[in-house]
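The block that comes next holds subunit A.
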Amino acid sequence: MINLDHALIVSFLLFGTGIAGVLLRRNAIVVFMSIELMLNAVNLALVTFSRLRGDLDAQVLCFFVMAVAAAEAAIGLGLVIALFRRHASIDLDRATLLRS
Partner candidate 1 sequence: MREVFFYFFAALAVLSGLLVITRRNPLTAALYLVLAFFALAGVYVLMDAFFLAAVQVAVYAGAIMVLFLFVIMLLNLGPDDLPPIMTRRVRWLYAAASAALVLLFLGLDLGRRLPAPTPGAAGEVGAIAARLFGDYLLPFEITAVLLLVAIVGSVALAHRE
Partner candidate 2 sequence: MAELLITVVKILVIILVVLTGVAYMTLAERKVSAFIQWRLGPNRVGPWGLLQPIADGLKFVLKEDFTPPGANRALHALAPMLAMTPALLTYAVIPFGGTLPVFGHEVRLIVADLSIGILFIFAIASLGVYGIAVGGWSSNNKYALLGSLRASAQMISYEIAMGLAVIPVIMFVGSLKLTDIVAHQGANPWFVLSQPLSCLLFVIAAFAETNRLPFDLPEAEPELVAGYHTEYSSMKFAMFMLGEYVNMMTASALIVTLFFGGYHLPWVETLPFFQANAAWLALLQVATFLAKVALWLFLFLWVRWSLPRFRYDQLMGLGWRVMLPLALANLAFYGLWSLKDLP
């Protein structure tokens, strides 16, 4: 049977990779993709625990996470388009207008 700890390690690695992408990359699209990676890591942990406990509540939560991720991707990409219109680039280091 699948090793529980190894499944959680995979989830942890994916989450860490997502965080590294969010913190290190400047390209807005890649940042969004890293966020999706983090959400998927959480989904994996949820499915693992659902299987461990033997009930499906965590899988339903997983489903909701996917729906929310879809909504967030749509809005996020709208933001990217708006950012692009403003600066002609999606480099997040350029979006510094709130700094005095």
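Selection rule, in plain terms: all candidates are chains of the complex that A comes from, given by their letters.
Operating definition for what follows: contacts are C-beta pairs under 8 Å (C-beta built on N, C-alpha and C of every residue); 3 or more make two chains touch, one makes a residue touch a chain; residues count from 1.
The structure presented is a predicted model; accordingly, all values stated were derived computationally and were not measured.
A.B. asks: Number, please: which of 1 or 2 touches subunit A in the complex?
C.D. replies: 1
A.B. asks: Taking the touch rule as given, give the residues of subunit A at its contact with candidate 1 in the complex, in rising order.
C.D. replies: Touching candidate 1 from subunit A are residues 1-7, 9-10, 13-14, 17-18, 20-21, 24-27, 29-30, 32-34, 36-37, 40, 43-44, 47-48, 50-52, 54-57, 59-60, 62-64, 66-75, 77-82, 84, 90-91.
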